[in-house]
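What follows is a short report on a single structure.
Every protein chain except one is present and positioned as in the full complex.
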Amino acid sequence: MELTQAQAREIEEARAQPHPTLRATVPAMEALLYRPIPVLDHGFVRVVDYMGDDAAVVQAARVSYGRGTKRVQDDEGLIRYLMRHWHTTPFEMAEIKLHVKLPIFVARQWIRHRTASVNEYSARYSVLDREFYIPSPEHLAQQSATNRQGRGAALTPEHAEAVLRLLREDAARCYDHYLWLLNETEEATPLDPDRPGLARELARMNLTLNVYTQWYWKTNLHNLMHFLRLRADAHAQYEIRAYAEAILGVLDAWVPITARAFRDYRLSAVTFSAPMLACLKRMLAGEVVTAETSGLSRREWKEFRAALGLPA
Amino acid sequence: MELTQAQAREIEEARAQPHPTLRATVPAMEALLYRPIPVLDHGFVRVVDYMGDDAAVVQAARVSYGRGTKRVQDDEGLIRYLMRHWHTTPFEMAEIKLHVKLPIFVARQWIRHRTASVNEYSARYSVLDREFYIPSPEHLAQQSATNRQGRGAALTPEHAEAVLRLLREDAARCYDHYLWLLNETEEATPLDPDRPGLARELARMNLTLNVYTQWYWKTNLHNLMHFLRLRADAHAQYEIRAYAEAILGVLDAWVPITARAFRDYRLSAVTFSAPMLACLKRMLAGEVVTAETSGLSRREWKEFRAALGLPA
Amino acid sequence: MELTQAQAREIEEARAQPHPTLRATVPAMEALLYRPIPVLDHGFVRVVDYMGDDAAVVQAARVSYGRGTKRVQDDEGLIRYLMRHWHTTPFEMAEIKLHVKLPIFVARQWIRHRTASVNEYSARYSVLDREFYIPSPEHLAQQSATNRQGRGAALTPEHAEAVLRLLREDAARCYDHYLWLLNETEEATPLDPDRPGLARELARMNLTLNVYTQWYWKTNLHNLMHFLRLRADAHAQYEIRAYAEAILGVLDAWVPITARAFRDYRLSAVTFSAPMLACLKRMLAGEVVTAETSGLSRREWKEFRAALGLPA
Partner (left out) sequence: MELTQAQAREIEEARAQPHPTLRATVPAMEALLYRPIPVLDHGFVRVVDYMGDDAAVVQAARVSYGRGTKRVQDDEGLIRYLMRHWHTTPFEMAEIKLHVKLPIFVARQWIRHRTASVNEYSARYSVLDREFYIPSPEHLAQQSATNRQGRGAALTPEHAEAVLRLLREDAARCYDHYLWLLNETEEATPLDPDRPGLARELARMNLTLNVYTQWYWKTNLHNLMHFLRLRADAHAQYEIRAYAEAILGVLDAWVPITARAFRDYRLSAVTFSAPMLACLKRMLAGEVVTAETSGLSRREWKEFRAALGLPA
């Protein structure tokens, strides 16, 4: 990921001048503010603003006049209780705003999370940068044989090289043609003064789905954790998981108590269905339960064993 | 509106200690932070936190790396353009959190605005304060004869006095009985040690709808303006309008450019339907249009004349 | 719960005339349509409309051209898979519309579920009926000593009688005064022709929170189940749970396969946190784990034992 000089300067200017505020402030977030955290080959996540901290969650849960409890320990107990019992509204009381640069096919997964505010860079209005996501070879994997929406073994180096060459060439050619259609250089000067440029809103359709776009994305802490639970999960596609993991790091900096509770009660938690729970009770009572005697479907039995770290 | 000493102290403690921040900061909002703005007889609105300013709207609309345009004048032009053309997403990029004390019947109107986060003081969990809204005599009005959901002329002083006495007595008696049911004083000591208190979640049903409740309410600038457009309107019930007007003052302090555009393009704007627009064009061409020749229903004709400041 | 003759007639008229449709149709729901299911002393739930069925969930998950899979068994497998893995969007593709009559204090809990459409009977515009919720004696319980938002032991019969008398008298007196303020009988004729009625939007503030209101409430199957998960739970207040249980019966009639999956994977499922899961693995390996060696807080240890049906 590289910034232009103008971008780097804008960021440093935004960081140059602290202001006094009476609002809740998190030093670890101040250290992060505005600076891009690199993700994939050309993407990033930047924290642009934040509202609230761990104490703000407590303060809202208590509808208090001041800054929550006196002791951090009490805050932690309450936050863990709220998390465990799905009292979600206090977590809506903290808010974060990110600037994200990401490939279009990742943006299309991301946008399915509807309870957020989004301002995307407009390719109707402006020209997209010449940047496309090309996976690193170790992330090229064959279609999974067991999971229709997953990856299997890695490709051989020769095969990977052939795939990457093709991805690179198609993206580059489509982007070159996009510029030809626009009849603009990347510096917005006409290539051919005798030919009008095609409307931007039309020319963009010639781009491939790995071209990078960018947006401002703002959501509250509750919805952010919901996003992370689904997208930092091992079943999420690697490319969006890379963003989720970068944001998990932001979460740790922003609301460390909430982040710990989130890991314990959401990210690393396991839900057992009523039939699974019945098996569990029998097993704890000393019975040897098998796939056949479990009453579970084959698929559930496998998931059940995996959750307990037992061999299938 | 009166705060307890403990509440006043909590507020002053929250205001005591400024912290440096690199985030967008609005001095006029810092001056307001945490301090209650009185509304009605016992209610208030307090700004608890805010995120963003006018420049944040511009910054999001541009998906920029830094702090928006260089010149305030350019920001204003863009903000007015966005407002006029209903480009609403950049206004979602600023956020505000309020602590509000309000009568329950007002809370029931307010909560119909769903795109906000709310944490209400729980009467299942805690005991409500002995505070109920009693209108001032000049706000007591008879049922409107022309508008089924409006007020007509003021009551006579004697009539008003009778109404107020009844409101006061019923609210007080119901509240006293609420405490008797709970078997707790307001200081949470038992009144009668030989009798268990009724569950709080049950006792509360004996309260009247003018009892005050309170909540934390957080919403973005776009939804806040939508709330204000409906609730600062002359057709809104006076009691919720009083809150909307207090919040309008906060809007002016927070995002003065957006607030001006909001007043021009929303609050004081008028929408003419296709048939009204047809009348308007005929009138501008010099034709005398009457209710009969207008093609409008009687009701629309009246609304049309009123919008233009013409006699019905 | 009693309907007026006019209401009963309206319902029978709506049920009189079947129309042919090509849409998904559920005979068990047709049998329920429009008829009130009684809840509490004067409340009800009525199914006013529905869209989709179990097959509609499958159809959406597959983005298919026709009616989903050929075999019911395949539908069931897919629906259970979607439920287990939190693939929630296909469940948003079925919709239900209910007419509900409920006490105001229940309505205030209910409305916190924001992802639904609501049209409430307007007490600004109309006069509310003389109906208030008075609990039956067995539901009168003292404040729980262990759970600040729960109920403990039932009251003694004498105590209960005193409580009920008070609730009845306060609600009745407040309602009578409401009519006096309005200066309307329940049949909307003036009581006293020489005195104007107080505006309805003001008079309503004299009512108690157990007065019944009513609304149309429309939500999708996903959000309905979310509502049921929280409100049919043993920790929900009895009065709203009574509504949730009535609606659970509707769910069984409407989408029987989804309803079974919902009970197995949501309603009767248990989530174990990472620390709980660690205990579980140790116990399954034969270790005797105690509160002290568990690494759980006292509260979590209690919850953990309860989930497994083990003595605290």
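To keep things simple, chains are lettered A, B and C as they appear, and every chain counts its residues starting from 1.
Please note the rule applied: a residue touches a chain if its C-beta (ideal position, glycine included) is under 8 Å from a C-beta of that chain, and two chains touch if they have at least 3 such contacts.
Here the structure is a predicted model, which is why all the values come from computation and not from measurement.
Novice: Just one of C:A60, C:L140 or C:L296 touches the chain that is missing; which is it?
Specialist: C:A60
Novice: Of the residues listed, A:T88, A:S122, A:S268 or A:S297, which one is in contact with the missing chain?
Specialist: Looking across A:T88, A:S122, A:S268 or A:S297, the contact with the absent chain belongs to A:S122.
Novice: Identify the residue among A:M1, A:L198 or A:A253 that touches the chain left out of the display.
Specialist: Of the candidates A:M1, A:L198 or A:A253, A:L198 is in touch with the missing chain.
Novice: Just checking the interface: what residues of chain B touch the absent partner chain?
Specialist: 77, 80-81, 84, 86, 89, 112, 230, 263-265, 268-277, 280-281, 283-284, 297, 299-300, 303, 307-310
Novice: Considering the whole complex, not just the chains shown, which residues of chain A touch the missing one?
Specialist: Touch with the absent chain occurs at residues 103-105, 107-108, 111-112, 114-115, 118, 120, 122, 124-126, 133, 135, 139-144, 148-153, 155, 159, 163, 166-167, 170-171, 173-174, 177, 180-182, 195-202, 204-210, 237.
Novice: Spell out the interface residues on chain C facing the chain that's missing from view.
Specialist: 3, 6-7, 9-11, 13-15, 17-25, 30, 33-34, 48-52, 56, 59-61, 63-67, 89-90, 92-93, 95, 97, 99, 117-121, 214-216, 218, 220
We adopt the following convention: only the chains that are shown with their structure count from here on.
Novice: How big is the rotation, 0 to 180°, that puts the C-alpha atoms of chain A on those of chain B, in steps of 5?
Specialist: Superposing the C-alpha atoms of chain A on chain B needs a rotation of 180 degrees.
Novice: Same or different: at the chain A/chain C interface, is the fraction of residue numbers used by both copies above or below half?
Specialist: Homomeric contact, same residues on both sides for the most part.
Novice: Note the residues in chain A that touch 2 or more other chains, in rising order.
Specialist: 89, in rising order.
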